[in-house]
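Only a single protein chain was left out; the remaining protein chains are all shown in position.
By letter and in written order, the chains are A and B; residue numbering begins at 1 in each of them.
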Amino acid sequence: MTHVSIKELTKIYPGSAEPALDQLSLEIPTGELTALLGPSGCGKTTTMKMIAGLLAQTSGDVLFDDRSVLNDRPEHRGVVMVFQNYLLFPYMSVADNVGFGLKMRKVPKPEIDRRVAEILELVKLPDLGSRRPSELSGGQQQRVALARALIVQPNVLLLDEPLSNLDAHLRFEMRDLIRGLQQEMGITTIFVTHDQEEAVVLADKVALILDGRLKQYENADVFYKRPIDEATARFFGGQNFVSGKSNGLVFESALGKLALPEGAISGSGKLTFRPENIRINATKTDENTLKAVVNERIFLGTQTRLRLVVGDEKLDAIANPNEVENISTGDSVNISLPASSLWVLPK
Amino acid sequence: MSDRLKIALLLAPALSIIGILFFGGLLIGFMRSFNYMPVIGLTDPDLSAYAAVFTSKEFYLSFLLTFHIAFTSTVLSSILAIGAALLLRRTFIGRSLINFLFQLNLTVPHLVGAIGMLYLFSQSGSFARLGAEWNLISKPSDFPAMVFDPYAIGIILQYIWKEVPFIGVIILANMQSLGEDYESVARSLGANKWQAFIHVLMPLIFPGVLSASIIVFAFTFGAYEIPAILGASYPKALPVLAYQKYTDVDLAARPEAMAMAIVIALLSALMIYFYVRYTRRRIRS
Partner (left out) sequence: MVGKESFSVRSFRVLTGIVLITWLILPLIPLAIWSFAKGWFFPDLLPKRWSMQAWDYALSDTAGVIDSLWLTIGISLAATALSILVGIPAGRALGMYKFKGKELVELLILAPTIVPGIAVVLGIHSVFISMGLNNTVSGVILVHLIPTLPYMVLVMSGIFANYDPSFEAQARSLGASPIKTFWHVTLPAIMPGIIVGGLFAFLVSWSQYILTLLIGGGRVVTLPLLLFNFATSGRNDITGAIGMIYILPGIIILLLTAKHLSGRSGAVGGFGQI
């Protein structure tokens, strides 16, 4: 039960001119699950190690419940970090791995055994205590690493790319396990990932870090609907950007005049909308309708991607294959861009 | 050509050379230690050489001394090497110089180190002169005997000088490939620095330390020139004693020398057993 505040946290590695992390500030409320999202090498793991006390910051502060923990040794911070490659101690059994933190705290052996059995039950590995880590699958190793962290009942749990080493079918299982345990135990949890899907699937809130700086810190869906700039939109798979001018109500561009949702900014900027929000085969009653020519049609299995041309503008659309079955390259179609799916980015 | 034949042909030259020279040498030594050598008319093997060796007080003293040299040198070198590797793991002023000196030291033959130790620690050596300079001693014989001494201090010092870099370089590479993340995990799970070292780093580097130590133990047990330069005249280190017996004017002493050589070989066979056992285990895990 800890509120984590990060204040202008900066890390410059010796011999490097560019900061690995540049004045990051974040407030992570008690019990929330927050994702630090960014491309590889953007300073995510550096941030985690500084929160855990495993790396010294160049400047800035880390506070738990408004108390600076910079002078606390890592073993006294109540923060446990789970590394991406799990790092189970190879010479110990699974049970000894899980009980490690308790042993370091000199908890009596019978109690360690009891709690290890309990937590292995919780991560659904009740019978594997005597195995060696090398005998486990990747998913099982991940759960052992999680159990090893949770058994010490940390105030803050840090997870480094928790789903990235897992197969697709294991990801959802692990996601449910992590979310379930995290909610049940109410541990403030921060995880880092380079995968926007992983961030959205797992986190309450997402902090996007690009080039060592915090770009946007919001609920996951905001990144799709209301990205702060083009780089953020692109990171989340945004494809369509049209230059033009907004008066706050209407956006004027090569696409003509399009009605905007409430809260859109004024001035010259870029209009963005997600490929999946373009409605194909629009009727007259739909808002913001346009005529487009299908330039290319790519079947992707569960969806179909259309490359559209409106005047000189190229647009990307994603549609349900059934809905666009009768459309072929060169056809002219009516499309609609619902006002609620539009957003204006500053130039 | 079948793979089997190809492999056999590829291995044949190396295996014949090693087989004839090394194992042949061992075998002949073994036979002669039993006074058995049909080519020169010795056709009745007996145990007289072993009887002579195992009833001689000199042999036991010599064996104990050699074991003491090998054991003490190996243990101290391993401990100091772990310390040195821990030191060299961090960046600090002078690290690259120490790294270079470690490597330099690997290329300097033991014999040179032994002579250096002689000039440093003998009773008229550099340290005795320093002692005189600071009025701690007035004449060479006041300086404690550290070479030609019964405790083999000079020999052990020279082995430490040579083997700390040898074991250290191996452990350092081991540590570098492990990285620091295992210890980070331990720290974040609540281990303090010391606990992380004892419960995590040590078990991880132990196989490497052990295999290097085994090589060092076997070497220090069987080396000739270092105890020949720095050792006392009685008791002698076992290899020195064996050589002396072998080159004795009395040819009858040769089987005894062979018997001692076999004792050294048996001890190193034991070392090979440990070495293989532990390297195999490393491969499995």
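What to note about this one:
Following the convention adopted for this analysis, a contact is a pair of C-beta atoms (placed from the backbone, for glycine too) under 8 Å apart; a residue touches a chain by one contact, two chains touch by 3 or more.
None of these values were measured; they are calculated from a predicted model.
Shown as candidates are B:Leu120, B:Ala152 or B:Ala232; the residue that touches the absent chain is B:Leu120.
Panel shows subunit B; residues 3-4, 6-7, 9-11, 13-15, 17-19, 21-30, 32, 37, 39, 83-84, 87, 90, 92-95, 97-98, 100-113, 115-120, 124-126, 128-130, 132-133, 140, 158, 161, 165-166, 169-174, 176-177, 180, 183-184, 187, 212, 214-216, 218-219, 221-225, 228-229, 239, 242-243, 246, 254, 257-258, 261-262, 264-265, 268-269, 271-272, 275-276 of it touch the chain omitted from the view.
Throughout what follows, only the chains that are shown with their structure count from here on.
With centres defined as mean CA coordinates, subunit B is found 56 Å away from subunit A.
Interface of subunit B with subunit A (complex): residues 91, 181-182, 184-192, 195, 199-200, 203-204, 285. Residues of subunit A touching subunit B in their complex: 14, 49, 52-54, 73-75, 77, 79-81, 83, 85, 87, 89-92, 100-101, 103-105, 132, 134, 148-149, 152, 158.
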